[in-house]
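Heads up, one of the protein chains got dropped from this complex, but the rest are sitting where they should.
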Amino acid sequence: MCRFLAYSGEPVFLTDLVCAPTHSLVHQSLHAAEAKTETNGDGFGIGWYGERPDPGLYRDVSPAWSDENLVNLCQQVRARAFFAHVRASTGTATTRANCHPFAHGRHLFMHNGQIGGYHRIKRRLEALIPDALYDHRRGATDSEAIFLLALANGLAEDPIGAMAQTLATVRDLMLAAGITEALRFTAVVTNGIELTAFRWACDGRPPSLYYRQTESGLIVVSEPIDGSREGWTIVPKGGTLQATRGANVVVKGPEVAAKKARIAA
Amino acid sequence: MCRFLAYSGEPVFLTDLVCAPTHSLVHQSLHAAEAKTETNGDGFGIGWYGERPDPGLYRDVSPAWSDENLVNLCQQVRARAFFAHVRASTGTATTRANCHPFAHGRHLFMHNGQIGGYHRIKRRLEALIPDALYDHRRGATDSEAIFLLALANGLAEDPIGAMAQTLATVRDLMLAAGITEALRFTAVVTNGIELTAFRWACDGRPPSLYYRQTESGLIVVSEPIDGSREGWTIVPKGGTLQATRGANVVVKGPEVAAKKARIAA
Amino acid sequence: MCRFLAYSGEPVFLTDLVCAPTHSLVHQSLHAAEAKTETNGDGFGIGWYGERPDPGLYRDVSPAWSDENLVNLCQQVRARAFFAHVRASTGTATTRANCHPFAHGRHLFMHNGQIGGYHRIKRRLEALIPDALYDHRRGATDSEAIFLLALANGLAEDPIGAMAQTLATVRDLMLAAGITEALRFTAVVTNGIELTAFRWACDGRPPSLYYRQTESGLIVVSEPIDGSREGWTIVPKGGTLQATRGANVVVKGPEVAAKKARIAA
Partner (left out) sequence: MCRFLAYSGEPVFLTDLVCAPTHSLVHQSLHAAEAKTETNGDGFGIGWYGERPDPGLYRDVSPAWSDENLVNLCQQVRARAFFAHVRASTGTATTRANCHPFAHGRHLFMHNGQIGGYHRIKRRLEALIPDALYDHRRGATDSEAIFLLALANGLAEDPIGAMAQTLATVRDLMLAAGITEALRFTAVVTNGIELTAFRWACDGRPPSLYYRQTESGLIVVSEPIDGSREGWTIVPKGGTLQATRGANVVVKGPEVAAKKARIAA
């Protein structure tokens, strides 16, 4: 399990959301409240959109709660959009390349959940990734594999459609391999301007997801960073959320896309 | 807070105690049951007596639960005496030099607890360490400082007396600085043959400590590694335990030594 | 480029060969004399045969010259056979899984050299590794891929034949991809008892390789660890060396096997 946070809107310092709040993401790395694992100490990562079109990326294997570089960076970096993630491994090694978020061109992606029995379909899934994208694979996670396959399936143009198609493929492989464990997919992707969040699972138990619109923009989180449900809206199971520059938020419940992915709530 | 394990007796593979049991020390790094902190992910260390008179030492900053090198080493290394420790920092940075156990010549030392308000007496305490021993200081912990001062006070010849004297000095500094937080000292020291364990605190709340004599030797732990109290004897609060080659175990309750240290239970 | 050392024979402390000599492997990590790169600071690794049939493995990403754990371990560990390697990356990331030696069951393998243009045949090469062995792939190096493929090709029964077949396959892929850069393969493999070393390259320029028989056993090195050529015998270009328990050393010049691999000197 993992915990994450995404932001989009007026530029803010990362620390205001990632480090400073009572139940910040850094706090959640040691004391998550709504996760399968209370401790998420298998690395962390931040990705942010500053002056460049492509995002910056900083990932490391230390627990977020004890990394002075992370705290310092968040203090200094202001961004119009950013992702932050603290990891609890579901099997793969603790290396920088296995930490989220993953970056490709303009996109950032992070994931909370897992492909059940991934180990048994890993090779077949990776084989579906086109050469040019496979070249960018740096780690061994199911999350990174999903991301690359989704990019091949048109993630840049149609995030929801591309992800639905990708996860349908994953479901097919899982069923063919006789895997009974679940596919759980609470995730966020962005190109720095458009942001899409997913809360899908094939067993009706996707990891938690909330959002909140503030004066400056949109915050999407695994669990509320101020330790209170008030002011936070749950993204419905099987649903998606989309926003542009942190505004024009559109939330959809379980629908065609999720069903297409065969992981409707 | 931290968790630790010490062994002395017939040579055994470290893994048999450190990794393999149900509630092994590695398991405790993520799910400690009797510690202030459930997670002890601020580094770990092992020290062991093999063929050399001086112990080997392997310490690293990663959480014990995700370190493949630790698992591999414990699988391979057999020793007649060893210490293993997983750390939850009480303030100082997560660096190798701040991980336990600490080694000096033939001795290994590890500590669970803290000098309350250490920050305020740190400099004065360090100033009491003689040059030759201060030269060996590599980190910034209160634990390492206590160890070096105890060595200066004759730890090699009289562990209990030397430690009592050292902690009395610490108490004096704390009182002079008006510190109200407690001094808690559950610790073990060994030269590979004699082992001394302490369970002292000035407020009657020293961290937990158990021991068990098996066919091969003596195990001393923060909490039982088989997840059950049965077969484990509690070291009394304010008490000490001494053994030679894992045998001739002598346990004393609160006594002159602890009182001398002014940290009787 | 990299530098390495292998030993087989009477048990000796690793430090006697890895750390202590004038031009030890640790010294070579900073000042290699016969390598393409003087600095080999992209990680290191040791593998050794102790009491268990399967070898122990300790690899880390820090430069060998500054790692206190490596020095300490080598001081403590005595083994009848061991490999030590310091890495200079030829492209892949500096992670533990990309450090040599690689271990599988009873085998250890390490490599100095590279598959020219590996990037362009990586995927096709990996696809040839059978599922069961591919499952053990932890990194992204050409070296690890060669090892796993060689295991599939019968490395356990016929190291020279299996490696020749493997490298022939690699050459075919390289030629099909129009790669002009060389395949260079100076490497050692062992199961703890039998040791086979290779010094092959398709352009007549394989990295250096020497050996020496001492009172206690056999040492095979990239460059002499006492800083002098005297007492060291060069393994001929295109040749192989085989030994059992560090004795019965058989050295062959360029021959059928190397030609089969299409990388004769």
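By letter and in written order, the chains are A, B and C; residue numbering begins at 1 in each of them.
By definition in this document, contacts are C-beta pairs under 8 Å (C-beta built on N, C-alpha and C of every residue); 3 or more make two chains touch, one makes a residue touch a chain.
Note that the coordinates shown come from a computational prediction; the quantities given were computed from them, not determined experimentally.
Undergrad: So which of C:Q28, C:Q75 or C:S89 would be touching the chain we can't see?
TA: With C:Q28, C:Q75 or C:S89 as choices, the missing chain is touched by C:S89.
Undergrad: What residue numbers in chain C mark contact with the hidden partner chain?
TA: Residues in contact with the chain left out: 30, 38-39, 41-42, 61-63, 66, 68, 89, 93-94.
Undergrad: In terms of residues, what is the contact footprint of the unshown chain on chain A?
TA: 48, 50-52, 56-60, 68-69, 72-73, 75-78, 96
Undergrad: Tell me which stretches of chain B touch the chain missing from the display.
TA: Against the missing chain, chain B presents residues 93, 95-97, 119, 123, 127, 131, 134-135, 138, 140.
One rule holds in what follows: only the chains that are shown with their structure count from here on.
Undergrad: If you count the C-beta pairs in contact for each pair of chains, which pair comes out on top?
TA: Comparing chain pairs, contacts are most numerous for B-C.
Undergrad: Between copies chain A and chain B, what's the superposition rotation on C-alpha atoms, in steps of 5 degrees?
TA: So the angle, rounded to a multiple of 5, is 180 degrees.
Undergrad: Copies chain B and chain C touch; is their interface built from the same residue numbers (over half shared) or different ones?
TA: Mostly the same residues form this interface, as more than half of the numbers used are common to both chains.
Undergrad: As a quick test, compute the distance in whole Å between the mean CA positions of chain B and chain C.
TA: That pair's centroid distance is 40 Å.
Undergrad: Could you pull out the residues of chain C that touch at least 2 other chains?
TA: 96
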